[in-house]
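Missing here: one protein chain of the complex. Every other protein chain is in place.
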Amino acid sequence: MIVVLKPEAAEKDIEFVSEKIRKMGLKPHVSKGEERTIIGAIGDEALIKEDQLRALRIVEKVMPILKPYKLVSREFKPRDTLLNIGGVEIGGKKLVIIAGPCSVESREQIILTAKEVKKAGASMLRGGAFKPRTSPYTFQGLGEEGLKLLQEAKKETGLPIVTEVMDTGDVSLIAKYADVLQIGARNMQNFQLLKAVGKVKKPVLLKRGMSATLKELLMSAEYIMSEGNHEVILCERGIRTFVEYSRNTLDLNIVPEIKKHTHLPILVDPSHGTGKYDLVSPMSKAAVACGADGLIIEVHNNPEEAISDGDQSLTPKNFAQLMKELKPVAEAVGRKL
Amino acid sequence: MIVVLKPEAAEKDIEFVSEKIRKMGLKPHVSKGEERTIIGAIGDEALIKEDQLRALRIVEKVMPILKPYKLVSREFKPRDTLLNIGGVEIGGKKLVIIAGPCSVESREQIILTAKEVKKAGASMLRGGAFKPRTSPYTFQGLGEEGLKLLQEAKKETGLPIVTEVMDTGDVSLIAKYADVLQIGARNMQNFQLLKAVGKVKKPVLLKRGMSATLKELLMSAEYIMSEGNHEVILCERGIRTFVEYSRNTLDLNIVPEIKKHTHLPILVDPSHGTGKYDLVSPMSKAAVACGADGLIIEVHNNPEEAISDGDQSLTPKNFAQLMKELKPVAEAVGRKL
Amino acid sequence: MIVVLKPEAAEKDIEFVSEKIRKMGLKPHVSKGEERTIIGAIGDEALIKEDQLRALRIVEKVMPILKPYKLVSREFKPRDTLLNIGGVEIGGKKLVIIAGPCSVESREQIILTAKEVKKAGASMLRGGAFKPRTSPYTFQGLGEEGLKLLQEAKKETGLPIVTEVMDTGDVSLIAKYADVLQIGARNMQNFQLLKAVGKVKKPVLLKRGMSATLKELLMSAEYIMSEGNHEVILCERGIRTFVEYSRNTLDLNIVPEIKKHTHLPILVDPSHGTGKYDLVSPMSKAAVACGADGLIIEVHNNPEEAISDGDQSLTPKNFAQLMKELKPVAEAVGRKL
Partner (left out) sequence: MIVVLKPEAAEKDIEFVSEKIRKMGLKPHVSKGEERTIIGAIGDEALIKEDQLRALRIVEKVMPILKPYKLVSREFKPRDTLLNIGGVEIGGKKLVIIAGPCSVESREQIILTAKEVKKAGASMLRGGAFKPRTSPYTFQGLGEEGLKLLQEAKKETGLPIVTEVMDTGDVSLIAKYADVLQIGARNMQNFQLLKAVGKVKKPVLLKRGMSATLKELLMSAEYIMSEGNHEVILCERGIRTFVEYSRNTLDLNIVPEIKKHTHLPILVDPSHGTGKYDLVSPMSKAAVACGADGLIIEVHNNPEEAISDGDQSLTPKNFAQLMKELKPVAEAVGRKL
């Protein structure tokens, strides 16, 4: 931690700040420049109460040197994490493609869609039973009934299930049915929920919040891991910007960047990330080209009748076409579909 | 709802979309321009499945005419909502000033601070017992112990208590101690939590999420009201932008704008909104000048030892000075402190 | 254009607005819903003075139906524009790769770099002689001397030259030396400069501004084309967002989206778009995978001594490696390098 003092700092101020650092269990290291004095705090940065230093009126700024996360970091575990979920590997050479509808709407819809996406090459099935909706007056999901339909679809196709958990009270129920628990973007900093899924033995798919920085995403993963659950999969799904032509701005730059900082796998969700069905295919290819470990794609057997997100869903036919076109892109960057 | 068709739309497409609208229980109204055909959907807009229309491949765009919220809207209830919380009015001529520390840290800290802010003119006490923290390794709040200390502070000073609830499982516990339940920015779209606080008989202070639009903030308030709890107080606390000199960008523009759309009162939190103690005073005055119904301000008896957010906390002395300076500003815009 | 009236609009208001529309030379088309009256303005939307309608106190909102641009639009010219610049095609099956240093610094530097990028497969050379720099105290470019060095590099390698023009007063000078005039992001809405380059017979590379919408980018291209110069190449180079880990947020989503709206080619600049040399390679592949017509990449023979932007420049060796890795990606999406 580097503490920069204001230009007017006198000897007694320097000593005061140094003493403060010493009391935190670190060693102050004073360096007087021509215009500013800076004090380094040497030792375990976790001991530092950064806010307390920043609150000192003689301090101009505080600049951390080390990263605030541990278990998620590549320094802690240099090799990529490789998960195996019901026989499906995530984080290896083979890409994982998770497909399915936004919401589970009916037996026919989910089973038909599951069969179609399996045929086209998907390796896991997504579908929401508990749905976060902006309006209290719109369809909120089928609840446990939806979970049971997902289970049926799994029986029919063998595809492991990914579904969202929105509340600590639902974690154990959903964990009975799901193979992967999804934390949605709106709950990325619902810390109680992160702790709760950290305590179950199920992989967690953690979606980046709409205004989350890379550091915040990793800190949320750290919450889950610090409770003992090390099976975390990250997911980029678009950030909120001024841009008007896509529902969100899919930020693919995070894919190669985050791999420098963490050993966890990262997927991309181009359906929510763009909000437009005709951008899903090109952005899926781009995601694979820049190193994503897989994709999560909305597919609906009849998007024009979908209860939610029809405008960003592919038809099974479009999805099959996408899978065909993705194959050479994956191979071009040394991956497999 | 206005549906704009793509230029290539033929008669049969127009009929197809019109039929779709009829099936939703509305009346289509076709208007052919020189370059585009547009179809109005007349009737109860709540019946429209907007996503389904948007998903039609012949549709270029869908433009809603009406607002998606009801109970929160000024059209539904033209007069300002006026709350009375333990004798403290919110939404009237007198401004409400809520002050106190970020976290409850100890009996001495909370009681001393409570007395100081009361003396300076605050009318309610804030303090966190359950704290949302970015890192799992930092202080997470005293929990129920903190709630008890808040209760003691209330006994000593008479100030009603505002404290945050982060999880559906904690709602009933916190409702026993608190006079106002706060929903933090990170939980603004934790819809299960919104429903849960909608079911208790306690006023709710709903903070705007870091990337929430005005419409999303009102929809979250609508969630609470749709469960039967009509005592909702909105709060602007800064949005996330590219700006580098404040922790968030306090967006005061929402204050006069939201009053056109809703009857609910709106407060401003300049402490979180800027993240810098020396911006709290000028931005407090600005908030009052543009019509805020009150302020929520972090005050700590010793910011340089605060466990969290010391860098944005005022000392009791600074706070007393701010109260003195606020008075003429409030009067200049026809309000009272 | 759709004009939505406020709920309180009476017959006389409807007539007033209708008359206003008639005076603009369009036909009003009134449609009374249950809660709002809306008026369509039918005819040539270019005649509408949108601001005047929006300024009417009885108007709630004004929603345009048609697009404000013409010459750039795909409706005006459905087929892709294909440019030929000194034998190099832009907008066709073959990707164009423009490479070179941020600034021209010396004869040795530019000629060495030009030879290296040519050897690796680049088809045009970039280099700044007039440099936009945030600080007046940093290197501002070699000026005409730099242009002469670029000309020498062209003679040595045959690579056409792309260089930036920053001021109307420099257009004719730079047009003497350059094969493509670049308009930088900071000047995307320098309308006098757009008009000036619209009057010369040289292709223009127009970079997207840091906070430009798709519509604004196209309107700036329209400025150039409306002066008679139809050889415009668009370029995505990153937008400004809250994101902290890249200098800008490279927004690849615009690539497939803009192709729906315009016939003009679009390149991607991953060097400025990310600001980090180790993100250039993965994001270059992503750009090609989602449909970019080419790339513009900073290459410096010795980045650690570069006067500007060394931190985002590739070495010639890195660049050659990138070109090798790009080839299969280009082929995977049906393009050639």
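Letters are used for the chains, namely A, B and C, taken in the order the chains are written, and counting of residues starts over at 1 for each.
To be clear about the criterion, a residue touches a chain if its C-beta (ideal position, glycine included) is under 8 Å from a C-beta of that chain, and two chains touch if they have at least 3 such contacts.
Note that the coordinates shown come from a computational prediction; the quantities given were computed from them, not determined experimentally.
J.: Looking at C:D13, C:E152, C:D167 or C:E331, which makes contact with the chain not pictured?
T.: C:D167
J.: Which candidate, B:D80, B:D251 or B:E305, sits in contact with the chain we can't see?
T.: Going through B:D80, B:D251 or B:E305 one by one, B:D251 is the residue touching the chain not shown.
J.: List the chain A residues touching the unshown chain?
T.: The list for chain A reads 2, 4, 7, 29, 31, 33-36, 38, 40, 42-45, 63, 65-66, 75, 240-242.
J.: Please give every residue of chain C in contact with the chain that is not shown.
T.: Listed in rising order, the touching residues are 46, 49, 51-52, 54-57, 68-69, 132-137, 166-170, 186-187, 189-193, 195, 210-211, 216, 219, 222-223, 226-227, 240, 277, 303-311, 313.
J.: With the missing chain put back, which residues of chain B would touch it? List them for me.
T.: On the side of chain B, residues 211, 213-215, 239, 241-246, 249-257, 260, 273-274, 276, 278-279, 282-283, 285-291, 325, 328-329, 331-333 touch the unshown chain.
Assume only the chains that are shown with their structure count from here on.
J.: Please identify which chain has its centre, taken as the mean of its CA atoms, farthest from the centre of chain B.
T.: Of all chains, C has its centre farthest from that of chain B.
J.: Shared interface numbers for chain B and chain C above half of all numbers used, same, or below, different?
T.: Same-residue interface.
J.: So which chain ends up in the middle if you average the CA atoms?
T.: Given all protein C-alpha atoms shown, the central chain works out to be A.
J.: As a quick test, compute the distance in whole Å between the mean CA positions of chain B and chain C.
T.: 39
J.: Return the residues of chain A touching two or more other chains; collapse runs of consecutive numbers into ranges.
T.: Residues 211 of chain A each touch two or more of the other chains.
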